[in-house]
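Sharing a structure here in structure tokens format.
Of the protein chains in this complex, all but one are displayed in their positions.
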Amino acid sequence: MKENNIEELERQFQEKIDNDIKIEPRDWMPDAYRDTLIRQISQHAHSEIVGMLPEGNWITRAPNLRRKAVLLAKVQDEAGHGLYLYSAAETLGADREETIDDLHSGKAKYSSIFNYPTLSWADMGAIGWLVDGAAIMNQVPLCRCSYGPYARAMVRVCKEESFHQRQGFEIMTTLANGTPEQKAMAQDALNRFWWPALMMFGPNDAESKHTEQSMRWKIKRQTNDELRQQFVDITVPQAEMIGLTIPDADLKFNTETGHYEFGEINWDEFWQVVKGNGPCNKDRVDARRKAKENGMWVREAAAAYAEKRANRNKEKRA
Amino acid sequence: MKENNIEELERQFQEKIDNDIKIEPRDWMPDAYRDTLIRQISQHAHSEIVGMLPEGNWITRAPNLRRKAVLLAKVQDEAGHGLYLYSAAETLGADREETIDDLHSGKAKYSSIFNYPTLSWADMGAIGWLVDGAAIMNQVPLCRCSYGPYARAMVRVCKEESFHQRQGFEIMTTLANGTPEQKAMAQDALNRFWWPALMMFGPNDAESKHTEQSMRWKIKRQTNDELRQQFVDITVPQAEMIGLTIPDADLKFNTETGHYEFGEINWDEFWQVVKGNGPCNKDRVDARRKAKENGMWVREAAAAYAEKRANRNKEKRA
Amino acid sequence: MNKNLFEYLLRLGDDSLIIGHRLSEWCGHGPILEEDIAMTNMALDFIGQATTIFEYAAKVENTGRDADALAFLRYEREYRNVLLVEQPNEDFAVTMVRQFLFDAFRKPLYEALQNSSDTQIAAIAEKSLKETKYHLKHSSEWVIRLGDGTEESHEKAQYAVDTLWRYTDELFFENEVDAALQAENVIPSLIPIREEWQKTVTDVLTEATLSIPQNGWKQQGGRTGLHSEHLGYILAELQYMQRAYPGMKW
Partner (left out) sequence: MNKNLFEYLLRLGDDSLIIGHRLSEWCGHGPILEEDIAMTNMALDFIGQATTIFEYAAKVENTGRDADALAFLRYEREYRNVLLVEQPNEDFAVTMVRQFLFDAFRKPLYEALQNSSDTQIAAIAEKSLKETKYHLKHSSEWVIRLGDGTEESHEKAQYAVDTLWRYTDELFFENEVDAALQAENVIPSLIPIREEWQKTVTDVLTEATLSIPQNGWKQQGGRTGLHSEHLGYILAELQYMQRAYPGMKW
């Protein structure tokens, strides 16, 4: 009887999804759906927060006032995205602090791209153009994700990300049209971020274990390889337009398919970085852990004060 | 009888001093002599150690390789002077760590000049030229100080200081003969360090409470005002030689006395800095205190290891 | 050019630029995510203020230097910010107390500058006042929370007040520049502004159960370009790109 009941709930659930009716926090959902979403949303939230660090690294050294302001605004947006996303995960019953502790313990992942260092100002351009570009590619379909709060968060995030992407491309354009030093800086940033950006779409479809189920649940709406191909098709002409060279000797346009064919991704590097061996994994997690530890007394003070205040108000009312 | 005995010892002691016979650690000496010397020598040691900070501030930013090396060597010499001087104080029964704690608690003083910030590369020149110059003026007579270990330490210190003084003057000469920016930098450093350098000789003789007794004991061999006048007489022509202007509208050469007359020192500033209100007093003492606190575990480890090793050797021998 | 006006604009602009720089150092390292956002937001406001102020200063100077040249290409001795704003972040208490002491000055200053006879300054003040009020509210609340929070936070907040107090007198520095501009009603007298600052600070510190340090010898120098040893390191970072790649557009 109970068995039957769950089956029925699952059927109704899938029916809603198939009919593009959003799942909302109070609706019944399968545990696996909930868990997958929590994992995916918190991973996304962590990426926003960890993603503040490589860009934060250039705020104090931004080359002029306008770029400094734009970069500050961008990093602030990322923190904001982190907030919405943690909230979205909370609607599924995840505890924000526990989620964050999972990041610090290495249990939870975040986008591996942020384990690469930002070594020049041009990296601010490359990150905006390529990393935010790839993120949007991943996220636009999520605006139609089956889980309501996530889908709505994504609408807002995507709007801001596409703004960031344009800003990044504008930085690259300025550099590519600048002095030889600036152009070299831009090309170097492209060289370093191109392949990691392609890796942002995750393993090839054949290797991707979650894809099928996630597609059925409409948590994911396109496969890794589809999204990666879209990214390449859009980005290569942009690079050409500003006179930069994609660092891939195998890259060529296939006139029959209308797509760019590109070289083999270094999956060994990908997995090494995922496993924690990237250039900055340790620095990134240490920085976040330290922020939490050093901020402990501040959070305690805020809590203690809030309690005192509540008590005083109670006394006043009494 | 005991009274008589002490009187006799004091007579013999003063006789030695009058005959320029050095007092050595095991010799009898009046408590006041010992205390005065401990105070003076540790103050001097502290000055060397605290004096590392304003110059250390420019090591990572020294403008070329040669200047960086010379500055490192100089600061290292200062640490070395600190070491000899703490050792000289130890011959009088002072404990090095206690002495250092007195510095951190604010009980012990150090030369107030180091409470001024080093704001440009030219300050490395000004400190060498003026501060080491004034220090030498103070210290050369101490090579004939009545207390043997101090006098001998001073011989070595003075030799190195005079090297430093020449290096400092060379920096200033280079800057004064350099571009307008460099000359301005040199003049600015002179403007900022001139008066504090004059203050290094201490209060006017009329205000100086220890002078008379110290002169009788040959711990001090010239008065503050005498030394200050010597410094001015030597330094003013040096400034003129390299085309810099002493920041003193009242400065003029008295052809009758053969001395430079100079303006009124701002004694209010002097006492404020002595009292702890100089621009960097807090930073300097904090830096030294932190070095001691952060180094605690290192010293404990060294001690623990030395003990283990001693025990192991004992076991081996047994 | 009006040298006094130019000098005064550098003071305003440098205060904003340098406190913005310090706040931005927290980016990604704040004690709570919400506070990371708030500090980054304040940094952004200050960089925005600095930009507008330097743009006007560049116009007043009229020698071809633009706002970026003023922000990035002066030597240390040419910066005019108060010492308070260049003091290191140390911890969140020092950062927030520094912010509070500064905001409590900036708010009445901008209020008064709204009536400047110089319409550009009046416009800048009016535009900046809204965000300044928010900054002051935010930093006051934190000072109260930290002071009246736990024993540990109280101690840290009191240490911050005691350490930074010596730099507050300089907020009210005046010299012939001020006298000249006051005579033209470009800027207000600092006397009522100091009174309001004193009142705000007394009220907030009292509510925060923090004690107000006795007046002692006060540090100054920033307004005449004599800084602490900290500014040199700020400039090494701030100016790096402009210095290493001279004359390029970004």
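By letter and in written order, the chains are A, B and C; residue numbering begins at 1 in each of them.
We take it that a contact is a pair of C-beta atoms (placed from the backbone, for glycine too) under 8 Å apart; a residue touches a chain by one contact, two chains touch by 3 or more.
Every value quoted in this text rests on a predicted model; they were computed, and no experiment measured them.
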Check the whole complex and report which displayed chains the hidden chain contacts.
A, B, C
From A:27, A:102, A:160 or A:283, the answer for touching the chain not displayed is A:283
In the whole complex, of B:17, B:37, B:52 or B:145, the residue touching the missing chain would be B:52
So one chain is hidden, and I want to know which residue out of B:76, B:105 or B:311 touches that hidden chain in the complete assembly.
B:76
Can you say which of B:5, B:19 or B:179 touches the chain missing from this structure?
B:179
Thinking of the whole complex, not just what is shown, which of B:22, B:68 or B:104 touches the missing chain?
B:68
List every residue of subunit A that touches the chain not included in the displayed model.
54, 57, 61, 117-120, 181, 188, 192, 272, 275, 277, 279-280, 282-283
For subunit C, which positions touch the chain that isn't shown here?
75, 232-233, 235-237, 239-240, 243-244, 246
Touching the absent chain: which residues on subunit B qualify?
49, 52-53, 56, 59-69, 72-73, 75-76, 79-80, 82-83, 86, 121, 171, 174-175, 178-179, 181-182, 287, 290-291, 294-302, 304-305, 308
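Going forward, only the chains that are shown with their structure count from here on.
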Listed in rising order, subunit A residues that touch 2 or more other chains are none
Multi-chain contact residues (two or more partners), subunit C
none
